[in-house]
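For this view, one protein chain was removed and the others were kept in their places.
Chain naming follows the written order as A, B, C, D and E, and within any one chain the residues start at number 1.
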């Protein structure tokens, strides 16, 4: 199995509902350093799983509507908590859609897996991975 | 599959028995930077795999009896080598027990996997992962 | 010259006023991974510049009132931008005060310099350093 | 499942053929920081998956013929692109061969998996993993 | 003293002349992860040493003519070795010129120092710092 990972980041505000979150129930924020990993069983004619440049562009495109936002006010997230792991799923699912629609190129149709990790600090991170 | 990882560390002394270990047969020591990853297929009502604060607390609780110790004198380790990978298993198993006994909360009962990685330097690390 | 550095972090929301900030004028947030460096010309009788445990405690004490906050609503910051470098100065100055009041121990009175660096992402950080 | 990882690096020149590569079609270069992970279901009598010292030596041995080379002139790579993921496979396959021939010791025969990751920068990496 | 640092990278080929360089006399390459630090004694009205966005843009502009190049063929470097420390000076000097010509904004005229560090691997880096 081959894989390619690209890294980018977003800086967001949000609050989390539920007593379990303690002080994180207050409006606060996070830098999420986001790693997106694209995996597949075979290389294309160019010798790539996915073009790294395109992968970076598509990750940026998926992150852009979240960047420099208060996620409490983003309609897509109404009614749910924007925990690190929940955001990882949103990003992975949106990347998966882009793969399906050809945004990562024809060869990327053979990708079998996407994994997204969000580093919220030097001591905590969360992720989501799924089949394609 | 969702996952949450928390990082902590311990500073221990030990020696390793067996010619294969060369100079590491002498009493020496290590800082182990420990990453514990908790994975599950679903999020709970709060949108979490496991509460990050609780995960960090439980990792600390598991590491505390090892921290600032000479592992050669810890009865639990008598008769075996405290290699990095063997310690990773001890820590993973102890975290698994805590999950089972509810220390990470009711929702954590749905966790399916624990992985523990011990970084012994910038150029070597070892880990153990298991089902729950 | 000797130095000791300890690392901690805060997760805050804020917005920045001024056209130069572009999208960062919107309410967003950041994880700041904070490094505080204490320097001095001599070691004390214990062989330390400053006790690492105490340094970590005092850094935590200085960060606590900022953590999980919307800095736009913290009275201390009214009227100024909470840029990364401005926050670094606030933290360095508050640590300096604590050194002066003995919170880091008697030996710490000999410290000559404090430097604080705030990492806002994997590609940007800012700092402030000052004499004591 | 246990695993041990060792890290080393190579500094190479190469060019990539295919329009998708844009400026990377020109002769350029890379530092690849290489992580090799050896996994197995059981520990040997010494308490190791694989001896870390031996693992590091064998990784160095596999990297040596690539280090400080222009990969465009290495006969083994004629006719294919030396993308990061393609190189990861070459390195993983060569390590696998060494495991099979006993270079990592008798116990290493029980290894079940090798994974190799090449970090080409702080924002991109690629890997290959395979059964043994 | 305040400072702001931004990180970017280039991927280059080159060779080094002189017996001291051993195998690095052959054509090889490197990823240089480049940190540029801008320092000044005062913050401007916005509360910044230098706008981080502008700093990142100018670093990219300085790195662009080096990126994906064989430095042995870049006329600017004819007659000298493109060691890591020599390249750090080139980049620092070019950033200094841009500061002088106003590319980082009027407030940046008050900058007093630029430091550039090039990380060539996880175990070696070099830098150059200068007054403005």
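Throughout what follows, a residue touches a chain if its C-beta (ideal position, glycine included) is under 8 Å from a C-beta of that chain, and two chains touch if they have at least 3 such contacts.
For clarity, every value in this text was computed on a predicted model and none was experimentally measured.
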Of C:31, C:48 or C:82, the residue in touch with the unshown chain: C:48
Contacts of chain C with the absent chain, listed as residue ranges: 1-8, 43, 45-49, 51-54, 56, 105
Residues of chain B (touch criterion as defined above) contacting the omitted chain: 7, 9, 11-14, 23-24, 26-33, 67-70, 120-123
For chain E, the residues touching the chain missing from this view: 16-18, 20-22, 80-86, 88-89, 122-130
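What we mean here is this: only the chains that are shown with their structure count from here on.
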Comparison of A-C and A-B by number of C-beta pairs in contact, larger one: A-C
Angle, in degrees to the nearest 5, of the Cα rotation that carries chain A onto chain E: 180
Gap in Å, rounded to a whole number, between the CA centres of chain D and chain B: 27
Junction residues of chain B, two or more chains touched: 122-123
